[in-house]
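The complex is shown incomplete by one protein chain, all other protein chains being positioned as in the whole.
Let's turn to chain A:
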Amino acid sequence: MSGAAAAREAARPAANGAPLVRVRDLTVRFVSRDATVCAVNGVDLDLAAGEVLCILGESGSGKSVSLRALMRLLPRTARVGGSVEVAGQDVLAMDERRLADFRGGVVSMIFQEPMTALDPVFTIGRQIAETVRRHEGVSRAAAEARALELLELVQIPSARRRLSAYPHELSGGLRQRAMIAVALACRPRLLLADEPTTALDATVQIQILLLLRRLQEELGMGVIFVTHDLGVAGEIADRVAVMYAGRVVEEGPVGALLAAPLHPYARGLLGATVHAGLRGARLTTIPGAPPSLERLPEGCAFAPRCAEAEPACLAAVPAPRRPAPGRMARCVRVGDAAPAAAAGAPRAV
């Protein structure tokens, strides 16, 4: 059995109920001689098979670092703590060989800049075929047939002709599709997407978002999609996790969270996002700037900017509160649901 097939086989039990991704107390620090950057500070994430989770946050909040930790794509200077399980496998304990099978076979990643993932000196067809052969050891002809199938799957027009195109010969939107085809070459169960539509025009962005959603449904993949754009989350997410200073400060189903965020930071972000119908009105802003990750404040990291801060906020990092089923916020002002009301209406904010 090939490496990727074995990796998938090992991943099988997770399909029966256990989550596809289970991250607990993930921490990532970058230690150098002059400073320690606390990029990720205790992140818990769960993802069911076939579910789309958006990680939403502003730059520097730890989205990319968290995503890369799931695939062990961090530089050697990173000190990673906590536990990361993907498809039942302990990712942080893998040796290099298992990691190579795991990447591409179980999980793969797409990026904002497609040239991060594409090799400029090989044709698109060759890159996909090589990936398939490396992981699955199939014949050249089978791998090439698969490459064509994949370009058709990602809706690249004139797919057969495009197999022999070099990345630089494709337009921005087609390059993004080609990168997705490479990522899907070995039928991963988990796709990690790091702002793959951020550099695209709105007309192309919506095409790629619709494509990803369709592929995710057809292939039954789990997807973790990083974005700074609430609108993108609204188009693609089942659930949203809002990050601030390396922590998930709020999590919930996309509709409920976007309609009425619980955490003051999430509310500030929604208020600051310019959307239709705000014309003439003054935009709400969040005063100040995020804290330095070299010197995180004690307690709630949002406290220096929060209009609702009180002494309790500074005592300790606020524990997760769950005011309604599926919703969580790390804020002392958010009450836990009373046990009897747990299944009832969400708390008004």
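Throughout what follows, contacts are C-beta pairs under 8 Å (C-beta built on N, C-alpha and C of every residue); 3 or more make two chains touch, one makes a residue touch a chain; residues count from 1.
Just so we're on the same page, contacts and distances are computed from a predicted model.
Trainee: Would you kindly match the missing chain to its UniProt protein name, picking from "Glutathione import ATP-binding protein GsiA", "Zn finger protein HypA/HybF involved in hydrogenase expression", "NitT/TauT family transport system permease protein" or "Fumarate reductase subunit C"?
Mentor: "Glutathione import ATP-binding protein GsiA"
Trainee: Tell me which residue among A:Asp201, A:Glu294 or A:Glu308 touches the hidden chain in the full complex.
Mentor: A:Asp201
Trainee: Consider the whole complex, including the chain that is not shown, and state which of A:Gly172, A:Gly220 or A:Pro325 touches that chain.
Mentor: That would be A:Gly172, which touches the missing chain.
Trainee: Hey, which chain A residues sit against the chain that's not shown?
Mentor: 58-59, 157, 171-174, 201-207, 209-210, 228-232, 234-235, 237, 254-255, 258, 268-269, 271-276, 278-279, 282-286, 289
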